[in-house]
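Below is a structure I'd like to ask you about.
Apart from one protein chain that is not included, each protein chain of the complex appears where it belongs.
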């Protein structure tokens, strides 16, 4: 399955993707678009990705997880395009015979995604302005100013 | 919501229960009935609970989580009665502004549940025999022998 | 099943509802027993009293996991009249 999708994320479908009868513990992480930011109420986030590299880098992250926790199955999905406040932007899941490993693998995947997956977000505020955001919360270059009143 | 239910667990309903616009990170754990055990293929688990104490003890566990991670919302659901192999027996969820706290609170709740929640399981094997099981995997007292062939 | 005091209690008596859960209910053949105990009695006193009197009582552990009034308790906990004591097999939820 490709990692990126323009459609609503479905945690249950991702749980089913890793489910197996021997895997009694499954950890799942859902990241959602937050409403509040320093620059005012967020209406949505517009996600842009380096598509081909997302699949390659996610493949490396999932393979690293499989090396560390060989009995644990992991899966990942990330939105591209506009995601409204409150909606899920990323889901990672890990199913394991051991719950400690399910948590560890799920955590590993989401932490690496936040550091390495070539995806960028532009916060779109309720007043119509927009701004690129880094994951450390800092403003990134090339702000888009609010449209002027007509 | 009561913690115990005889019905199939619904992770999406539990995610919705803790969702809020300021909570960008949600961790969820699903425990499922494993098929394999030392005593042969498991067809199902029959869960028995001390009902009134389950609500009281779960209330304490969730309150402890709220004390440790005040910004994090948690919820828990556990099956009672017969649960078929592969089906979910427990779901814990934690939504937080910070993903580290979502993982920590979710983990705390499931670990405390495994230690403290007054619930017991009888593994039902495909040959029709059944056996009480402790969470450390040991056999508990009062085995139910396999029914004799007619 | 009601288990009465077996001797007059100079300090008075107290009545405790005792729940037997899961495999303990199967061992004894019932899930609830009422105990009449001399005052003061601890949880461990109640467990000893019960083990000596119920069917298959000796198959129950001498020091089981216990709860009083829906909370985990210690064997040394003093019981009060009207308390709900419970004998809990090793926890196995999740």
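To keep things simple, chains are lettered A, B and C as they appear, and every chain counts its residues starting from 1.
To be clear about the criterion, a residue touches a chain if its C-beta (ideal position, glycine included) is under 8 Å from a C-beta of that chain, and two chains touch if they have at least 3 such contacts.
Remember, predicted model here, so these are calculated numbers, not experimental data.
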item	value
Partner chains on view for the chain not depicted	A
Omitted-chain contact residue, chosen from A:35, A:82 or A:114	A:114
Chain A, residues in touch with the chain not shown (by the definition above)	31, 47-50, 52-53, 56-57, 60, 78, 89-90, 110, 113-121, 132-136, 138, 140-142
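Here is the rule we use: only the chains that are shown with their structure count from here on.
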item	value
Whole-Å gap separating chain B and chain C, where each centre is the average of the chain's CA atoms	27
Cα-centroid distance, chain A relative to chain C, in whole angstrom	52
Of all residues in chain B, the ones touching two or more other chains	31, 110
Residues within chain C bordering two or more other chains	none
